[in-house]
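Let me begin by handing over the structure; questions about it come next.
Every protein chain except one is present and positioned as in the full complex.
And then chain A:
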Amino acid sequence: MRAQFVLSEIGVGLRRNLTMTFAVIVSVALSLALFGGSLLMSDQVNTMKGYWYDKVNVSVFLCNKSDAESDPNCAKGAVTADQKKAILGDLDKMPVVQTVTYESQDQAYKHYKEQFGDSPLAASLTPDQMQESYRIKLKDPEKYEVVATAFDGRDGVQSVQDQKGILDNLFGLLNGMNWAARAVMALMLVVALMLIVNTVRVSAFSRRRETGIMRLVGASGFYIQAPFIMEAAVAGLIGGAVACGFLVVARYFLIDNGLALSEKLNLINFIGWDAVLTKLPLILATSLVMPALAAFFALRKYLKV
């Protein structure tokens, strides 16, 4: 098979069907941009999970004097030195616990001031309104329940709080969004595939004279189909390249420049360029193979020998 002949046939086909080709490119670009976006999103959630779970604490808040009056958990009064010693001793004995740090009322007050120093509420607070607490780092952040059951309701303990629970809500939300993005992507992909099938059919129909003659002179089925399949693949590949462009530009403007989320949200560890770049070959390969397969199956019925 002569490459130049096939290439010229592809060019003719793509130009003849310019609007449909354009539609294919756009729909492939959008669906694959969504595809890449959702891949990156789950990467982002995973990085954030790794980053935050490392810092996640289970906090055992101890009763202070004002809790003793207001909180039913602290009905037996503020925590005593003996109770604190017993709690600390038990924490140290637990196998899931990695480290325990003690935060005094003064430290808690200082941290609060640092975080919310400007608010009027902070100004009215005094150190003895703050709670003493044990900040516990777990070997496995999933094992929060063990600590909670052991200390919830114990004398001197006001509450056991797991920060992972709060994060899980966030991650749940992100994951939900991610699944929604995937659903949209799947829909777009179906639209793209149907467009490709249709475009290939129109293309094959508009060239039925040529293909009829090719069949008569004994061109093989593959030789007749190749230009159409490659047309679809070329259009798909252009769409894939556009999708890659989208992702790179999105990463650039959302995270580094433009919106510059990495500066505004410096608590979040964003995915790096490597995460983006490793997705690009996958997207390009998909954009090449998927339309080619769609075209192949579309033609199987249409261009019989």
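We take it that a contact is a pair of C-beta atoms (placed from the backbone, for glycine too) under 8 Å apart; a residue touches a chain by one contact, two chains touch by 3 or more; residues count from 1.
The rule is simple: contacts and distances are computed from a predicted model.
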item: From "TonB-dependent receptor", "Succinate dehydrogenase subunit C", "Cell division ATP-binding protein FtsE" or "Glutathione ABC transporter permease", the hidden chain's UniProt protein name; value: "Cell division ATP-binding protein FtsE"
item: Sole contact to the chain not displayed, among A:Gly77, A:Pro127 or A:Gly221; value: A:Gly221
item: From A:Ile213, A:Val249 or A:Ala285, residue that would touch the chain that is not displayed; value: A:Ile213
item: Touching residues on chain A - with respect to the absent chain; value: 1-2, 5, 209-210, 212-221, 223-224, 305
